[in-house]
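Only one protein chain is missing from this complex, and each of the others stays in its spot.
For subunit A:
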Amino acid sequence: MLIRSKGRLTENDVTPESIYRDRRRFMQLALAGTAMAATPLSQAKPGFVTDSSAAQGPRWLEEGIAGAQAYGQEVKDKLTPYKHVTSYNNFYEFGYDKADPAEHAHTLKPHPWQVEVSGHAEKTGTFNLEDILAKVDLVERVYRLRCVEAWSMVIPWVGFELGQLLKQFAPTSRAKYVAFETLHAPDQMRAQDSVFSSIEWPYVEGLRMDEAMHPLTLLAVGLYGKPVPNQNGAPLRLVVPWKYGFKSIKSIVKISFTEQEPPTSWNISAPREYGFYANVNPSVSHPRWSQATERRLPSGLFSPNIIDTQMFNGYQEEVADLYKGMDLTKYY
């Protein structure tokens, strides 16, 4: 008998994360107890390295990414090919067409890069990306990315847990939210000058503190084992896999701890259509389209790759607790 269960894929996809953490804990214990050389080399390199030489970065970055802990789990979803991940982008600072970022983002200068940290934290200031990376553990993560426009991809990132970085600044008890800001430089981002834009620049985003500290929340510096290309948000971008893609702000220059819910760009642009939370939710439609299904890219012409959208993009087991008791139709 053939038993089909819709939840099966979800569970398999969800498990790796927890197993991953268990394994990591195990590894750390093992390392503490035995010699450092116990780490097998294969475990310490990203597994999804692309052959493409398109994206390059300074040596410290490339070496850091190459040394990231591999995503050791089985990946059930088929990865979206590198060329599609890097040529089909919503990065409106470079134009409104999906192909615009790949064409025009070469003007962005991702190195050297600094991030200004401010707000309710004991340690604030401006930090070089290189120094930030020196104090975090780079890991590879394969995440589903669900765009609010009802298409999705599966992407192997290299980055570090945002929480690991935020803890270093010792946020105070007044820090309830984390606000992010993208670079504002019309000379590097051509569409920031456009008079037709419905978004005010710079692009801003934010997370609640517990969302920001969640182990799934990643700050990515790498993609397919190479530095994040400009069009994907070089050199430093957020990846929050259970939220619609627009929450995952690109090319971050400012991080700030705030007491009030910070303003977010799409919410300012169209408050009825885009909320602060923006959790992937098949049962809450966008006012102009349904979110029940998504087209997994690349989607073939005569066999459109339409799949059911999963609650919290399939990360329900990990993140549902964050929203206990909240009316998700109200806090969309």
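Note that in this section a residue touches a chain if its C-beta (ideal position, glycine included) is under 8 Å from a C-beta of that chain, and two chains touch if they have at least 3 such contacts; residues count from 1.
One rule holds in what follows: contacts and distances are computed from a predicted model.
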From "Protein phosphatase 2C domain-containing protein", "Carrier domain-containing protein", "Protein-methionine-sulfoxide reductase heme-binding subunit MsrQ" or "Sulfate transport system permease protein CysT", the hidden chain's UniProt protein name: "Protein-methionine-sulfoxide reductase heme-binding subunit MsrQ"
Residue of A:209, A:297 or A:311 in touch with the missing chain, whole complex considered: A:297
In subunit A, positions touching the absent partner: 80, 84, 87-88, 90, 92, 96, 98-99, 149, 151, 153, 191, 194, 196-199, 285, 288-290, 295, 297-299, 301-304, 306
